[in-house]
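Below you'll find the structure I mean.
Only a single protein chain was left out; the remaining protein chains are all shown in position.
Think of it as A and B in the order they're written, each chain with its own count starting at 1.
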Amino acid sequence: MNALRLYFRYVGASIRAQAQYPAATLLLTMGHIGATAIEILGVFALFHRFGEIKGWTFGEVALFYALINITFSLADLLTRGFDVFGTDFVRTGAFDRVLLRPRSATLQLIGHEIRLSRLGRLLQGLAVLAVATRLAPIEWDAAAVAIAVWAVTGGVALFAGILVLQATLAFWTVESLEVVNVLTYGGVQAAQYPLDIYAGWFRRVLTFGIPLACVAYYPVLAILKRPDPLGAPDWLLPLTPLAGFAFLALSFVAWRAGMARYASTGS
Amino acid sequence: MPQILVEGLAKSYRVAERAPGLGGAVRGLFRRRWREVKALVDLSFSLEAGELLAFIGPNGAGKSTTVKILSGILRPTSGRVEVGGLVPYEDRLRHVARIGVVFGQRSQLWWDLPVLDGFDLLADIYRVPPDRYRARRDELVAMLRLEPLLAQPVRQLSLGQRMRAEFAAALLHDPEVLFLDEPTIGLDAPAKLAVREFVKRLNRERGVTVLLTTHDMHDVEALAERVIVIGQGRLLADSSLDALRAGVFAERRLWVDFTEEAPALDIPGVQVRARTGRSLELAFDPAKIPAAQLIASIAAAHAVEDIHVDEPAIEEVIARFYDLHDSSEA
Partner (left out) sequence: MSAALRPYAAAFRARFLLMLQYRVAALAGFATQCWWGAIKIMVYAAFYESAGAAAPISLPNIVTYTWLGQAFLALLPWLADPEVGASIRTGGVGYDRLRPIDAYGYWYARTLGWIAARALPRAVLMLLAAGVVLPLVGLEAWAWQPPAGPEAVALFVPAFVLMILLAVAVLMLANVVVAASLNERGVNAILMPTVVVFSGSLVPLDFFPDAMRPFLHLQPLAGLVDIPFRIYFADLRGAAALQGLALQAGWIVVLVALGRVAMARMMRHLEMQGG
């Protein structure tokens, strides 16, 4: 049985497990919709008060917001096992069980738990995408759709890379890894607005450090067919999501080093 | 070629030592002091296919480190390990497909899923062909009387029921070797008996090689023909249980209940170990005074209500074994 089929079997098992607690799952999903919806409410309140932000309208910012939230929700669905790796696997010793099975640890971890409640953020992102499409001058031609899908894929790779790095840190310490939330939740927060509203040092962090701008800001410019106010050449814009895959690849190099360490220390 | 071969196995860890307090935590970021912990110093043994071996030793002796190395989770510092011709930690994915592991304290089933769903998922994980899986599963369900439990979520099972399900889960892919780490811990008496009975059958009838670690000496007495005792990372003994007992204790025990207050006995070569009201526990060396002669001499002089001879309990054997070993080392 190939890896993809096994992954879907994990998904099925996870859904059946959550279906045992329908009320709790529903509540959590609602809570998740609430927690993410307040963010767009905040954005909306600011636009209601100010009208625009450095020449960007609410509809355009809604497109940034929608795509990064869709991206993050998909990454979050896929990488739960890495997210809770320190607390649920290393600290409890459950990682030994993973190693005792004749499948790659990565496959078992991404299949660990697929939380339906996280669909809340996805639904919310899709709803905001619909709003953005109404309000902003977006022409959803084949090229724009392709760039959006490509940007989301690269973004999922980037967030997955961040969570793999977080899990890798758990081979060394399981204390306070939630600081990585700065990059995940904080990254979503930052990428909800166009890059050019930020200070220079922050723009460089988001482009060259954790390349969130490469999976959000630059491809969205290409979708909106707007030139970069910061001067990146037009041809480069659709290529930038590649940075997400590069980040993920580097994260797995670190992950392998962590796995080797685990085999020699067992903790 | 033995099924399990362990030669000169050593494993040491470096443990970071941290000074207490915030200052210590900050200093620890820059300069760490390491302490070396030797979990295994030098361990060699081999196991033929179809053997059943119990691994005993106090906590920290290196039992679980050995099991982790044998099952491919850990890489040793030095030494050679082969299980069924594979080096576990070099060839982990292929190796683990051929072994089964049951941890007494950790579940491999899915807490919120019915038992049967967990089995199905394991069959996919281990790539067991569907018809082989069905046959194997039905056989295990029958042997372990799991039929009424299959539709229940694992979280609703009692510990004894869950252990039965764990055994089935560990065997669905028909492993050649089974590692059992404290499989009876926390179980009630009937569940312990059921587990022992099952392991015995598995070993006798199906020829599965079993390596068992346990603190429960009744497990050892009921199951193991061969016992390995380790302490401080070294092999202390590798023999049958009887030989181990004989080597440590020449003596045997005699329990006597008298009809009246227990008398003061003074027989050469016999030692009074305990006295409670009308009962005495005696220790004697059968080479010096045969049991029959001892019983006869007591019964001749006193009114005896009940009498029986026994060997020292295995807990005592092991405790004595470590005492002897420590004093010989010192």
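Definition applied: a residue touches a chain if its C-beta (ideal position, glycine included) is under 8 Å from a C-beta of that chain, and two chains touch if they have at least 3 such contacts.
In this text, all values refer to a predicted model and were calculated from it rather than measured experimentally.
Trainee: Kindly state which of the options A:Y10, A:F82 or A:Y193 is in contact with the chain not pictured.
Mentor: Candidates A:Y10, A:F82 or A:Y193; residue touching the omitted chain: A:Y193.
Trainee: In the complete complex, which positions of chain A touch the hidden chain?
Mentor: Interface with the chain not displayed, on the chain A side: 24, 27-28, 30-32, 34-35, 37-38, 41-42, 45-46, 48-55, 175-176, 178-179, 181-182, 186, 189-190, 193, 197-199, 202.
Note that in this section only the chains that are shown with their structure count from here on.
Trainee: Can you give the whole-Å distance between the Cα centres of chain A and chain B?
Mentor: Between these chains, centre-to-centre, one finds 46 Å.
Trainee: Over in the complex, which chain A residues touch chain B? Could you list them?
Mentor: 1, 5-6, 9-10, 13, 16-18, 20-21, 93-94, 96-97, 99-104, 263-267
Trainee: Touching chain A in the complex: which residues of chain B?
Mentor: My answer: residues 13-14, 65, 68, 71-75, 89, 92-94, 96-97, 99, 101, 103, 106, 108, 110-113, 117, 120-121, 124-127, 153.
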